[in-house]
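Here the complex is missing a single protein chain, while all its other protein chains stay put.
Up next is chain A:
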Amino acid sequence: MPEQLAFTIEVFLNGLMAGVLYALVALGFVLIYKASGIFNFAQGVMALFAAMTLYGIMNGQVPFAHLINAIFGTEIHYFGWNVPALAAILLTIAVMILLAWMVQRFIFRYLVGQEPIILFMATIGLAYFLEGVGDLMWGSDIKTLDVGLPQGINETIDEVTFGWFGYGFFIDNLDIVASVVAIILVAALVMFAQYTKQGRAMRAVADDHQAALSVGVSLNFIWILVWSLAGFVALVAGIMWGAKSGVQFSLSLIALKALPVLMLGGFTSIPGAIVGGLIIGVGEKLFEFLIGAPYLGGATENWFAYMLALLFLVFRPQGLFGEKIIERV
């Protein structure tokens, strides 16, 4: 087998893995958008906030330590204990549910029936607020999140592919774990939406508010549920990206990469978010490898996704799986 082809396959696989993470972030957007029509600009910051909270809890950080010290002149930073990863994750989930409740109670309850652009602006406000609160609570230093996920090159794949192609593929264990987790998460979400009472109520609210009320569904409860789910998805994304490249402000910028994913997949489709994520992940890696690096001077990964999204906006604005936009006259 020619080496070029083996390289291409490796790049393709790595692209898939990166795509899974994009899809994970995009999924958070789709969940909220479908159920409430809110485009949640804060999804990326929620991932950052979740990862920071998880790190803080695991390492026994005192929340708002700087604030407390500045006011009372104390010098406390740590409780002096470490919380096991699993317990810390459960606590962080509780924090994200609390956050979901607060977002609904203090922001969106007052904005029911407002224009989408107003709801969108509110989430921009939420994004900056949450970013500030996150820094204030846990400090703005770069943190290395380690919840015990395997990292580094997968030896088995390396050896097996070396046997086949005479060239060992470099696939990161973390990427494999992330993919498996993402697949399980998506499957669980789909099952939840299809086969449970709350899932059915969630789909009902996404479809028609008035009809949902008439069959006894509380919109408020469903919105809190949906924000909680988005918070949970944000936590998973935060753990994966945090483990990969550290918990820092740039983590919230992955939300920007989710935008082209959504434009490809459509804002209302869960399968769309996944396929869109994979296409962007694979597309940008392959483009960089085959065209970008040899002919365009590299670094095409920074703009490829947006370029692709732009093409979609021109030729297929509803995305691959989005509901078709029909204007009746």
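We adopt the following convention: a residue touches a chain if its C-beta (ideal position, glycine included) is under 8 Å from a C-beta of that chain, and two chains touch if they have at least 3 such contacts; residues count from 1.
Simple rule for what comes next: contacts and distances are computed from a predicted model.
Between the listed names "ABC transporter ATP-binding protein", "Tryptophan synthase alpha chain", "Bacillithiol biosynthesis deacetylase BshB2" or "Alkaline phosphatase family protein", the UniProt record for the complex's undisplayed chain reads "ABC transporter ATP-binding protein".
Which of A:M102, A:A187, A:A211 or A:L313 touches the hidden chain is settled by the complete complex: it is A:A211.
Which of A:L21, A:A100 or A:A201 touches the hidden chain is settled by the complete complex: it is A:A201.
Contact between chain A and the absent chain runs through residues 191-192, 195-201, 203-204, 206-208, 210-219, 225.
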